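Have a look at the structure below, then the notes.
Other chains dropped; remaining ones untouched in position.
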């Protein structure tokens, strides 16, 4: 089964990358852009058929490795979950 | 023409940090100080060689070379290349050239996932006619430093075959006395530098401007640059 | 919600780390109770970090003068004259706690901060170094912390384009819960174009430049207290994130502006942000300052006066400009896409007045913030005396070569290549000797002159005897510079210690400052800048004390410098300094003891400062005269390790004479001080020169073509075998 982890910087944490992209978009004529934040998206293929258990395991992976909880928030999406 | 008649322009982006080093290197070889051109300029004075230097243009944010590739000056550089003008991109300059499609391929994260700064051995390859390689002895092994995070050259297999067939591969990583693997970043086919189909645009990861004298530990960068400049002057 | 008029109590002050006496002093000086913003400003200015309240008394004992000194401690960084009308400007600073919490960003912002200290003074930074201490190699967290710190240092330095040319790393269990990350920066400018921070000229505009202010790094202890706010969660201090790209733009813009005649005074916003920068500028100028906080460029909405004043957002500066230069400056900062905002003016009042929403959010006299900052004479005693370790009381390993091989795989001796190859050590194209040797060497751009730099400290010596350890750190740096042929000029220091309220820690601090001062006086290397980091403890146990020295020296012609790799087979190898096999080598507190001995703390090798000076000067003179072609100081691991490193560097082997009597392992691995291994084409002449100078010197062998080390007749090992353990130790540690 697949799991998707979306990782974003916490709101108050500076996102220099987002700022630079936002500037460039404006320079390229996309004046309507008011804010850009950049995060990661990690796609996991996992040998597990139970969506609930999958979610639980992935949450553990996030806490131990995937996300830096000091500065990042994460959310988990399990496409097969209804 | 003499070397001192060569007009060399070095493009400066916010975050470029090898612009001065390259200016000093070119001046050492030609006795003429190249022009530094700020990225916000929309046009470029006539130049015999445009150099896009190393560094972290726009902080390498989004993708290295991506934001610089869309800077106003790049339209002028693209026009210059379209007219057959010579362009050389070093390190971040190489990344900018791939981002704008001036040379094929993409530079992705080093296979070791770490910034790598060290000397590498470079093999000069047989290429199609190009001012950047015509003066170099192909059997020669050059020792020149690298310093990058994203130097892992990638292209689809078909494209790689085409590059090989066309003679567009200018330099390959090869053994040197330095400690560590010969290929420092996982680059496909050990590619360290490629040239465009017309031979007028070169992108390479190693920094010749850091191998300009015995005090640097190598003069191979001076040799490489000098031969290119001589070819462009003749 | 807290408003500016809220009256604070002692509880609030205590939550910000102030004592009862300090609180009383504040209310007394103000003649009233402070509000939140004012209390925050007092607590920041009176914190250990800003006020040096525990160390000041002792720092005053350090030598700070000398003909070479242009600017001693007190400004953002120290400055020394290096000739040709140029000044080297340098400082070291710690970012220990942030790096433990978030190693990448903590280390990156440490580098960014120290660079700002240097370019604030008008100098273009030309070199970075870092002194790191991590927990045991096998500890859970070590790998993660090493990875994060090293990539963070590289992440900032590589991107901003200043070469990282050296440093040091040790591993020890006392750092398991409290790592040390000290970053040093060195810059160059014309001696007559140094910028300082004292505000001048009442009425002159105060300008904010750089990045916007967010809620990052606001004093943690304060914000954790719920009574300050209903929105504690959203306002909890966040980690500061470095932005080397903006840092680069800020550096270029400031240097461009400084080249015009516009800047009267300038100060970076480091610890305690806008608070310490405004207070220090005003205080040094003996003036006041008025700032309209509504004008401060903010990244987040509804920031309070308190938050704006205490934020530690990165890449920001405060300047006082000549009024007529404001437009010139604005154009420059616009060109570099940076914020530029006049936010106030210098006043005559001697008060710090802050306006928020049109009302005074703070109105306090500046005098007490600085002059009345507490200064403590904390109790301390005598350092414990340590027994001497006799060399027959520790495992004697049969063959030198086998032991050497094992030693070279010790994490404190092994090659640091895995670390320093992640740093761009060559950008700016003036690196003449990067990491991997004794001192690093950068050429002064466009000239033959070179700056030699090294950072050093041996915490296990300091722990065993703080006075000796403090002196040894200076002596080792002095040796490292001498070993390449450079003349030492001055030092910066970073005093990393535990809780100074414990007498035994205070003793370490006091004694190592005394030792450091003695050495600095004897070796003519005054202290021109520094930093103190105390309270490095976890669960009540302190780190091994670590007073790091960063030393800067000069060599007139970089072509004369030598490295530590052997040059040619047939050259003579000699030891400068004591090499008497009847005098057992000193194994107490050595790496050999760490590797093969027990955990007891033994007396460290004694320091003879006169010998350090004489031997260092001799080696330097002989290098400059072309009589020594390779040199290496003997430090961690002793003589055999020094020889091995010289061989490994060059690929050339050596054939070494071993003494016929005495303890071989002590001879090979003892860490007696004031010694160098050198190679020369003409050993006889060098011996004669040493005799003339009254210096002990011993011929110990010869450089050989064969890629092997021979100790006496029977004990041989190939360089390949040594190289494998030397190079693979840290990579395999990091691979897990």
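Each chain gets a letter, A, B and C, in the order it is written, and its residues are counted from 1.
Keep in mind that, in the parts below, a residue touches a chain if its C-beta (ideal position, glycine included) is under 8 Å from a C-beta of that chain, and two chains touch if they have at least 3 such contacts.
Owing to the predicted nature of the structure, the values given are computational and were not obtained by experimental measurement.
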Practice problem: For the entire complex in this file, put down the subunit formula using the displayed labels. | Solution: A x2, B x1, C x1
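Convention: only the chains that are shown with their structure count from here on.
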Quiz item: Does A-C or B-C have more contacting C-beta pairs?
Solution: B-C
Quiz item: Tell me, which residues of chain A touch at least two other chains?
Solution: 16, 20
Exercise. At least two other chains touched by the same residue of chain C: list those residues.
Key: 243, 245-246, 337
Quiz item: Any idea which chain A residues touch chain C in the complex?
Solution: 10-16, 20, 23, 68, 70-71
Quiz item: Along chain C, where are the residues that touch chain A in the complex?
Solution: 101-102, 105, 211, 214-216, 234, 238-241, 243, 245-246, 299-300, 313-314, 337
Quiz item: Given the complex with chain A, which residues does chain B contribute to the contact?
Solution: 58-59, 61-62, 67, 70
